[in-house]
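A protein chain is absent from this complex, but the other protein chains hold their places.
A, B and C are the chain letters, set down in written order, and residue numbers restart from 1 in every chain.
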Amino acid sequence: MAESIREYFGHITDVVKTFWEGLSVTLSYMVRRPITVQYPDRTAKRVADTLPSRYRGLLEVDMNVCTGCMACERACPISVIKITTDKDPANPKQRVIAQFDIDESKCMFCGLCVEPCPTGAIQHTREFESTMKAIDSLVFRWVPDPEKPAPFYRPVKGQDAPRAPVGEILRKRMAERSWIAPPGIFGGEPEAREDRRASPDGTHRGGSEGPAQGPSSSSKA
Amino acid sequence: MPIDMELDRHILRRTTTTEEEIVVNFGPQHPSTHGVINFVTQTNGEIIRRSVPEIGYLHRGLEKIGEMVPYPGYMPFTDRIDYLAAMFANEGYAVAIERLLGVEPPPRAKYIRAIAGELCRISNHFISVGTMAQDIGAATPLTHALRERESINDLLEELCGARLTFNFHRIGGVAFDLPEGWGTKVLRFLDHLDSYIQEWDRLITFNKIFVKRLANVGIINRALAIDYGLAGPNLRGSGVRWDIRRDMPYGAYPDFDFNVPVGTGRVGTVGDCWDRFFVRVQEIVESSKIVRQALAKLPEGDIQAKVARKLKPEVGEAVGRVESARGEMLYYVVSDGSEKAYRLRVRTGSFMAMGIIEELSHGIMVADLIAIIASLDVVAPEVDR
Amino acid sequence: MKISLALDSTSLTRRYPRLAVLVTLFMAFGVPLGLYAGALAVFPLNRPEVLNALAKEWLGWDLATSPYRNLVYAGFLLLVAFIAVNYTAVFGGVSTWVERRVAGRMQSRIGPNRTGAAGFLAWVADAVKMVLKEDTIPGSADNLLFRAAPYFSMVGLLLPFVVLPFGESTVVTDMNVGVFYVAAVTAFVVVGILVSGWASNSKWALFGGIRGAAQVLSYEIPAGIALMVPVLMAGTLSMQGIVRAQGGLPWEWFVFRNPAALVAFFIAVTSSLAEGNRTPFDLPEAESELVAGYHAEYSGFRLAIFLMVEWANMWIMAGLAVTLFLGGWQVPGVSPEMYLHARGAGLLPAPLWFVLQAASMLVFIIKTWALVFLFIWLRWTLPRVRVDQMMSLCWKYLVPGAFLCFIVTLLWQLLVPPLGCKITGILLTICASAFLVKFLRDTRRNIDRVTGDRVDLTNW
Partner (left out) sequence: MTAEEVCAQLKERFGEAVGALSETKGDRFVVVKGEKIVEVCQFLKSTTGLEFDYCQDVTAVDWPARNVIEVVFHLYSLVHRHGVVLKVETDRAAPSIASIESVWKAATWLEREIYDLFGVNFVGHSDLRRILLPDDWVGYPLRKDYKEAGGYHGMGNERPDPLVQLSKITDEKRKAVAAAVASAAPAPNPEPNPVPAPAPEGKV
């Protein structure tokens, strides 16, 4: 009986003691600084600029230093990189990269493609804001026009590849394709792409309907 | 077939029914199922007769993918097995393949693995105990836990470039060395953490309502826990002193001095929900100790062993075991000599924990079911893989 | 698309920062002050004899014998009701904002801070959103009951305003059974909960409704008995009578007059938390268990009513506790005679009387807001109890405790002389102050104990 009476009042004192502590903790947070970052508009700097240099944001390729070795394409476990090399018809000795496409909507930002790159041409930037109106807008053509392919870069011994600062090229690209602009990457209006999805065999519209254009050539309607 | 009949007959395996009983679907979308899981629950008022978990909503076929991509290319997929503690999923896979290849990572890599892993464990346990408090009805501890976790995510982001999907481990080492000045930042955070944990205890751990809600609820005794193959904090909460880091040491763990906290029935019975909660809180402190020791003893040297670019292990099989935040994570890899795994099996702590819920659900109350799910710390993607 | 952009509150705030502040200030102070002023102006008139006299004096109309007199009286009552309903809505809204900001800060977050200055207009935006949303009714729901349920709750919320004294004279009617009346009509809220739980035809809602019924009915008992303690001490059931029996200074409040009353105060507050479905007793809606409980199926305007009832109920709970235990509207240093003297001899009171009335309202409002803050603070600290624990707390702790308080108070009233009451009052006040100081020091120490944390009021 005495035991259970002690237990009964023990519960009450426990309640008082632990509530006292809990309430004092929560009250003390009234005068501590909230941890919240007021993204995106009330930060001192752009958030992308505050990220660490190892941050794995959107991929970027500097075609000026790409050797066309295709190591990144092989390293990618989900095949979001597509590279086509070709001979320059005008100059058969010169190998060129006719296509260097990255489907960044499918990319999982693992960084495996960056590791084997001999010149650091392919790099993760610190840019992460990639909202686009259409998912195909996230396919980046690093050689925008196959008619003007990029020649292979030959690394010079004992000299670093002259790579552009990471992020610069991508930022320029992103500014061009504001998310509200029609994607135009497949050379058509956004609605025209619906049939691509609807086609029963999953094949795409033929390239005959319109010339492939660089994303920039789409109208800024 | 009407859906109710299907639930009754098929999932609950019920042939007779009484009028008072109803069948409730806790899930697939429910605030407390920690992901997309459905608990088909047969209740009589507030008393649950039986609750059968239905899983698979997040099944992504990660084991099949393991047979499709080359060995190094699977590493990013392991991140997706357990998004709250991806470091261990990485590490387990790396350990398994290293055992298959007979490669030993250099000591510095092992230490870096331990540091990254333990930080990840702290981060994961904060989510675990925080959501547990949230499920019991206290919203504030979760955000306080998230505050601490943000700091860890910042540190890990600086280390490996991502906050959740780390992809930090490589077969035979790690991807990056520690950044300049990173150790100091970690130590500063750990100082904060060690003082913070006491505040956490004052805020929620010993709160009378919290203790009342968890003590003597969902008791898993020692034998039951072992029988159901529970792992990690769930097993230790039942008083079984079993920790892969200590008992089947891998990596740098033999060099560290740390305790393995187990449930003691401090406020109730050994193996109740509160014990599992408190084991996790104590493990945060132990992990902090390990990180401090690892940073102090960090050897110089390479971070990557010599591994061929094209991995073609000999025919054979290997098991990689690591102590993940959710218990023993076991990778079973069968090689047929090609550059892709012939069979890759991931056995996770959450999957084993889900199996016991039906056993525990007889005669408990609705609120207890939530407490039990929370205390077992199941993460739906890890259950389904 | 363009219209929605133009209405985007953030862009408006950006374009006209002063406008935002002005609108916010108006909503934050203008509207409540207007309502208080309206109450202050209308309440003294709201008596037949005053209205009769006024009509005679100003209009030369003999209202007392006019066939339309009941219409005029009813019109004035409608005016009063209009003020009360609006006040409830505004308080409900403002308290959601306060709750979200306080919760945010306690959780190391910021809370709503975009709509209007300091995010104050968030509740207006929410209300507009709620009203504009579709009011869906599940196909298998009981249509009539489903539609009616929110209004039951609404009635339960509004009826106690009839006797809740905001100030010395600002009370709709001072019933001689005031306390009894409040205890009776607050139960209407649970009718709404029960009906909505049943009519929704949803398992979650049913759980919530039944839990709500069990909880509110159980806690009526300790609440009712605890409320008897001030009734015993004052010797009346009238709310104004109870306030008048207390004084403006803490040791004149009932809560410190005898130790049993102090305990009864805590029991009453706990019970009212349970009756108002606030954490730790938010079982009927228990987000992590029942998703949203009894209002799981509601949307749009009907959901808005439920939410308004939930928050505005805090005012009733707090106001009742303040009235019965914490001295109500009693202004320190102002004796009841002073109100009489200040009133003057005329038909309408003198200006000083209005000043005193405003002061008494202010005291009441400050005390009530302090208690509301306590409710909010408890909610963001404590976990939720389980159903059986809720019951055992009620029947094993609160009910016996309330009876004990009742008996002790009886004996106290019989045996202890007035001087003893005064000494106890002063002693208990000193004790309470000492605890308060210790608590604040503990709070301060919590910050120092965590390495890296300090007092920092930035980042609003």
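Following the convention adopted for this analysis, contacts are C-beta pairs under 8 Å (C-beta built on N, C-alpha and C of every residue); 3 or more make two chains touch, one makes a residue touch a chain.
As the structure is a computational prediction, the values presented were derived from the model and not from experiment.
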item: Chains shown that the absent chain touches, full complex; value: A, B
item: Hidden-chain contact residue, picked from the options B:48, B:132, B:190 or B:240; value: B:240
item: Contact partner of the left-out chain, one of A:25, A:132 or A:169; value: A:169
item: Option touching the unshown chain, where B:99, B:144, B:213 or B:326 are the choices; value: B:99
item: Interface residues of subunit A (partner: the chain not displayed); value: 62-64, 79-80, 82, 84, 86, 88-91, 94, 98-99, 101, 103, 136, 139, 141-151, 153, 164, 169, 172-173, 176, 185-186, 196-197, 199, 202-207, 212, 214-217
item: Subunit B residues that touch the omitted chain in the full complex; value: 10, 13, 55-56, 59, 61, 63-64, 99-100, 102, 224, 226-229, 240, 242, 247-248, 314-319, 328, 330, 332, 334-335, 342-343, 345, 347, 351-352, 354-356, 359, 384
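Just so it is clear, only the chains that are shown with their structure count from here on.
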item: Geometric centre: closest chain by C-alpha means; value: B
item: For subunit A paired with subunit B, centre-to-centre distance based on mean C-alpha positions, whole Å; value: 28
item: Distance from subunit C to subunit B - Cα centre to Cα centre, in angstrom; value: 45
item: Between subunit A and subunit C, centroid-to-centroid distance (C-alpha), Å; value: 51
item: Touching two or more other chains - residue numbers and ranges from subunit B; value: 140, 144, 147, 199, 202-204, 207
item: Residues of subunit A engaged with two or more neighbouring chains; value: 11, 19, 21-22, 24-26, 29, 35
item: Residue ranges of subunit C in contact with subunit A within the complex; value: 102, 104-110, 377-378, 380-382, 396-397, 439, 442-444, 446-447, 453-459
item: Footprint of subunit C on subunit B - complex, ascending; value: 22, 24, 30-32, 45-46, 133-140, 143-144, 147, 188, 191-192, 194-196, 198-199, 202-204, 207, 209-210, 212-213, 365-368, 370
item: For the subunit A and subunit C complex, residues of the former touching the latter; value: 8, 11-12, 19-36, 38
